[in-house]
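Omission of a single protein chain aside, the complex is shown with its protein chains in their original locations.
Order as written gives the chain letters A and B; numbering starts at 1 within each chain.
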Amino acid sequence: MNSQASLFQYILKIADNQLILGHRLSEQCSKGPFLEEDIACSNIALDLIGAANSLYIYAAAIEGENKTEDDLVFLRSERAFRNVLLVEQPNTDFAYIMCRQFLFDTYDYFFQLALQKSKDETLAAIAAKTIKESTYHLRHSGNWIIRLGDGTAESNTRLKAAFTNLWCYVEELFEQDAAELDLVAQGIAVDTQLIKSQFNSHIAEIMQTAGMEIPTGIFMQSGGKKGVHTEYLGFLLAEMQSVHRSFPGVKW
Amino acid sequence: MNSLKLDENQLIENFEAKLAKNEMIEPKDWMPAQYRKHLIRQISQHAHSEIIGMQPEGNWITRAPSMRRKMVLLAKVQDEAGHGLYLYSAAESMGISREEMLDQLHTGAAKYSSIFNYPTLTWADMGAIGWLVDGAAIMNQVMLQRTSYGPYARAMVRICKEESFHQRQGYEIMNVLATGSVEQKEMAQDALNRWWWPSLMMFGPRDEESPNSEQAIKWKIKRETNDQLRQRFVNQTVSQVEKIGLVVPDKAIKWNEAKNEYDFGEINWDEFWTVVKGNGPCNKVRIANKIKSHEEGAWVREAANAHAEKNNKTKAA
Partner (left out) sequence: MNDSQGILWEVFIQSKPGQPHKHAGSVHAHDNEMALQNARDLYCRRSEGTNLWVVPASEIVASSPEDIGSFFEPSNDKVYRHPTFYSVPEGITHM
């Protein structure tokens, strides 16, 4: 892969994470546990989709094939999406939603923090804007982890189930392939190995406050970054892309 | 202090004097029981409409055909949640809790705008709703900025300010479709055909069949009648339809030079009452969805309560 192509793929990885998680969260709009939380989740979804949009615009420019951000979102199929498996997992219940959010938000906070120092100025600038949002997202989901862990027996049980079932997707967040390592060497990509300990200690701190234990003995899944997804993504994309693809080439 | 209290007649006199001077009634002011009752019903109904109104559009957030449309639609539906919330707060200032209002919605005791009992079938419906439904709602809401109850009027000022983009984004969607491919234009016309009449129905029954209207106008809750607002909506919308090359689905529509307004056809009042009485195409599913998310959220609210109580105890200890 030449370096433009690997930069393109790298941007897609970041953008796809933001888009797919934002999309999942947007599915919850009007279904929140109470009105204020509904609004909060829509806000976070909007932040994520907005960040993805800036990244797709940049990715399209790097690719240099005269495509738009919409081409990248609506005309790529499942195997071309580069998001991690975690973000495509369904909205099983509010505990899953917040657990998924908390794991991703923690990763994303340290990731964006580091990406601000990228030698790629556009990525650094997008990260500088995104970090403010990520900071808030993490505060929001971290608080919910504490509330649900500490709240009632039922909320604790549900949260525990969510952590147990989503923990298998944690390791993939930090995976790097050869092309990405090459970008790390050039000072463009974030070395995810370096943010892993920060991730672990923040997760441990919040989970301890919440009275939760970190799941152990879980077999780790991966594949999303290579375009090998869980079955959920296909349905998500089928829905997301249906109108756009119904009349090819028109304006919306 | 009882000796300092005014008697009922003086209270009514003061209240009416305030209205006469166009002063706002505030939560702690004395007000007739019927005024309070009328407003609680109207404001909570208005709030419920915002909340139920999230569903027909919420349907399409995940299918919006471009990133721009996706973000705009999500922001719009989110605004509706916010507006429901402002309105619930305004009603709460009259002494009813949000719990009680939700309960009335879930049990069917409280109504909401019938327009949201029609299904959203194509992407063009997002255009039609923003343009026509929000357009009709804005007519009403602009008037309500001068309503006599302070918290309601203030909520309306904020809502009108925030909603100014809602109608534009809808018209933009329609314009793009109407000037797009043949299929897109068909989609736009079809949406207009389906939403035109229900939008006119949003202004409520004809004045002579609207028993609450007269009192509401006397109390300055409403400043204009259903028919006045409906006429103004038709007057301003017809040219918007023509501008983008679509056709108003009413053969009777005709400019009346003498009256300086449009004549338009008769609304199907049977359909109107059918939907109001709960037999519209989506009445049942809208409420069922609302109850489902309320029930599924119960354990979350309980957990948040339990956590807050534990924290308070720790602090007190």
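Assume a contact is a pair of C-beta atoms (placed from the backbone, for glycine too) under 8 Å apart; a residue touches a chain by one contact, two chains touch by 3 or more.
Note that this is a predicted model, so its numbers are computed, not measured.
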Query raised in the report: Which of A:23, A:100 or A:140 sits in contact with the chain that's absent?
Result: A:140
Report summary line: Sole touch to the unshown chain from B:34, B:97 or B:215: residue B:97
Report task. Would you mind spotting which of B:35, B:86 or B:233 touches the chain that isn't drawn? Result -> B:86
Query raised in the report: Which positions on chain B touch the chain that was left off?
Result: 4, 6, 26, 28-30, 78-79, 82, 85-86, 89, 92, 97-99, 102, 155, 158, 162, 298, 301-302, 304-305, 307-309, 311
Query raised in the report: Residue-wise, where is chain A in contact with the chain that is not depicted?
Result: 34-37, 39-40, 43, 139-140, 143, 147
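The rule is short, and it goes like this: only the chains that are shown with their structure count from here on.
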Query raised in the report: Which of the residues in chain A end up touching chain B in this complex?
Result: 23, 26-27, 29-39, 42-43, 45-46, 49-50, 52-53, 56, 69-70, 73-74, 93-94, 146-148, 150-152, 154-155, 158, 239-240, 242-244, 247, 250-252
Query raised in the report: Across the complex, what residues on chain B touch chain A?
Result: 51, 54-55, 58, 61-67, 69-71, 74-75, 77-78, 81-82, 84-85, 88, 123, 176, 180-181, 183-184, 289, 293, 296-307, 310
